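The other protein chains are all here in position, but one chain of the complex has been omitted.
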Amino acid sequence: MAYFHYQDKKVYYEIHGEGKPLILLNGIMMSTKSWGIFLEAFSASNQLILLDFLDQGQSDKMTEDFTQDLQVEVLRTLLAELNLEKVSLMGISYGGEVALNFVTKYADKVDRLVLFNTSHRTSPWLKDIGDAWNLSSGNAMDYYLTTIPVIYSPEFYNRNRGWMDARKKLLTDTVFSNKAFMDSMVRLTRSAETHDVTEGLKGVTTRTLIVSSEQDYITPKEEQMALHKLLKNSDHVILPGAGHGSMYEKPALFTALTLGFVNAKTLDMTVL
Amino acid sequence: MAYFHYQDKKVYYEIHGEGKPLILLNGIMMSTKSWGIFLEAFSASNQLILLDFLDQGQSDKMTEDFTQDLQVEVLRTLLAELNLEKVSLMGISYGGEVALNFVTKYADKVDRLVLFNTSHRTSPWLKDIGDAWNLSSGNAMDYYLTTIPVIYSPEFYNRNRGWMDARKKLLTDTVFSNKAFMDSMVRLTRSAETHDVTEGLKGVTTRTLIVSSEQDYITPKEEQMALHKLLKNSDHVILPGAGHGSMYEKPALFTALTLGFVNAKTLDMTVL
Amino acid sequence: MAYFHYQDKKVYYEIHGEGKPLILLNGIMMSTKSWGIFLEAFSASNQLILLDFLDQGQSDKMTEDFTQDLQVEVLRTLLAELNLEKVSLMGISYGGEVALNFVTKYADKVDRLVLFNTSHRTSPWLKDIGDAWNLSSGNAMDYYLTTIPVIYSPEFYNRNRGWMDARKKLLTDTVFSNKAFMDSMVRLTRSAETHDVTEGLKGVTTRTLIVSSEQDYITPKEEQMALHKLLKNSDHVILPGAGHGSMYEKPALFTALTLGFVNAKTLDMTVL
Partner (left out) sequence: MAYFHYQDKKVYYEIHGEGKPLILLNGIMMSTKSWGIFLEAFSASNQLILLDFLDQGQSDKMTEDFTQDLQVEVLRTLLAELNLEKVSLMGISYGGEVALNFVTKYADKVDRLVLFNTSHRTSPWLKDIGDAWNLSSGNAMDYYLTTIPVIYSPEFYNRNRGWMDARKKLLTDTVFSNKAFMDSMVRLTRSAETHDVTEGLKGVTTRTLIVSSEQDYITPKEEQMALHKLLKNSDHVILPGAGHGSMYEKPALFTALTLGFVNAKTLDMTVL
């Protein structure tokens, strides 16, 4: 719906509804278009803001390698553009990493933070998995098989054969066969390699909800248990039977947790 | 604030705020007064309705044994009293059992259902634990030590020594030394002995959120895993580091989950 | 079969079979007689040594309060009595606490250590549960209902109704109605109140196997996760579907884990 500029790049964003502002930050393969089923629910009482990071969706492509620090500044610029003093952020996976990075730099801009399937650092293990993705990027079917099954819980993947098969066809025929898209994917994957906010999180007191999936094999729940210990004012919830792509596997829980946490009034615990 | 009559008994209830109606159903030792820290948050966008079951708080005492079927009818009468066509219910433990029982009888009256720390049946194991409670009811300190520590996670109980010690003093000095209160507790405990909605839940399609605590030693998470399988349209979440008294151990999560689930618009999954 | 003296007290022990010595240390309500089903398997290739702690089984009763340090010295005396330079210890619950305490003092005497359902300290939570036990000790049925159901997983307790009912009758008719036995139970429970080897375990390098039960509501698995971090050379295993009384709920696993860990040759990891 609209664009702003970050340096010489055009960045795409959308605004839906009115109310307390909430920005959803995409996972690495996602775009503003991925939030279709959530639009109505999330914009019912909130000013819902969607954003394509650079190298995602309708935002400009990059041409050289970068780090997630760039996306942090893109997000910072969006806030300035919209004159938003304070927003709540929901980030999933890549988007959660950018959100965590953002809060280490601009904590005063963040009201509440919701993190689904997010790690506080790209470990050697996760970096090597990212390298496997990139090494498979020249072949659409190889890329699909390397990246997609592990994103879902076996339960979900095995149960929704029709939906998964349709996705396999769509993704291999179109999306993963698109060289420009794949080049973006490689750069986005690389941009997360140096992610590590272990030190930066010390002192951060933003009210944060951390959500793990019991069967997340990309950012396993043990990662979020460590993050929960690092993040002073955080709460932690686990979704049994869900994988890394929790927003699609448990959409009602994704919705309830995000909206519930972002919109609820702060409790006065001194009454207790 | 107000009373209605169920048969010859006075039943106490409160209404706070306006909006989509939500009734909170108390755990066995609780009363409308237990919801103090949640009042503001829960009544901000909802018509919040609190209720003392018979033998609880400011509702009339019973004199003879009864079953939870009685509380179901009390709840049904409240709805009629308030001319409520459809409500959402949040029940914790005893309150969750009544809510489950209610939905097997009056499913058309329930919009959404949120169950914290709830079993679908009183197993022989749980019945014997209830008997241990009742056998200790003649001695305030024995009752405290038998019932309270297991209600909390070791983590919470060990960390909040000041708060727990104050509660120990209050409960043993006053509440558990009060014969009328203890007689009610014994009857309430007995009223749950025959609870079993295994059969009744077949065919129930009410949108339900089931919340387990990882360290719940009264209604362990395995119980809710079974309940989740029984209840067609249910979602399941686990709270790590929490015990049976999840509303006090994780009040922000209790709030976010309940309000988020009750208030979110239904997603149109056909878009996916 | 035999006795030795510790100070002025007679201590009962048994020896079965020959081979690498292995001492089984009883849980609080147990005695040498509790190991019946394991005798043949455990003495097949090992010198199996059973021991009644003071105030247990056929050992002398105490008359005043004591701490587990006393049982540690009893165990030390048994080793001297049998001229055992080095033994392996398996302790469950109370026996595991004594074993942990022992290893902080006499690490050179211990070859391998196996701990089932053991905490490294009696937390305020666990102490209050112990006080609940003691406050119920005057009434056999109250004591049964307060102590026994929580010792078993709900699954086991609900499935083995016949066995549990027979135990209820036996324990309430005889054992828990025996004042001398109950006085011992109260003293044994108190003797564990001050248990805390957090500091003592630093520097301990004894090869240790730590076994948790997923549904242990007395010494929850979170306790053993903490112990595993404290104990340098430890391995950790979790038994799903088992409660605190793991030796009775999963006897084949109890046997395999204990004998396998105690008897296996140390691996030469430099080959890896």
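Going by the order they are written in, the chains are A, B and C; count residues from 1 in each one.
In this text, a residue touches a chain if its C-beta (ideal position, glycine included) is under 8 Å from a C-beta of that chain, and two chains touch if they have at least 3 such contacts.
Here the structure is a predicted model, which is why all the values come from computation and not from measurement.
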Touched by the hidden chain, restricted to displayed chains: A, C
Which of A:Q56, A:N101 or A:S136 contacts the chain that the document leaves out: A:S136
Touch criterion as defined above, residue of A:F53, A:Y94 or A:Y157 at the omitted chain: A:Y157
Missing-partner contacts on subunit C, residue numbers: 36-38, 40-41, 44-45, 163, 207, 209, 214, 225, 235-241, 248, 250-253, 255-261, 263-269, 271-272
Positions on subunit A contacted by the hidden chain, ascending: 123-126, 128-129, 131-132, 135-136, 139, 141-142, 145-146, 148-150, 152, 154-155, 157-158, 161, 164, 215, 217, 220, 222-223
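Methods note: only the chains that are shown with their structure count from here on.
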Fitted rotation between subunit B and its twin subunit C in degrees, CA, nearest 5: 180
Classification of the subunit A:subunit B interface as same or different, half of numbers criterion: same
Chain nearest the overall C-alpha centroid of the shown protein atoms: B
Multi-partner residues of subunit C (each touching 2 or more other chains): none
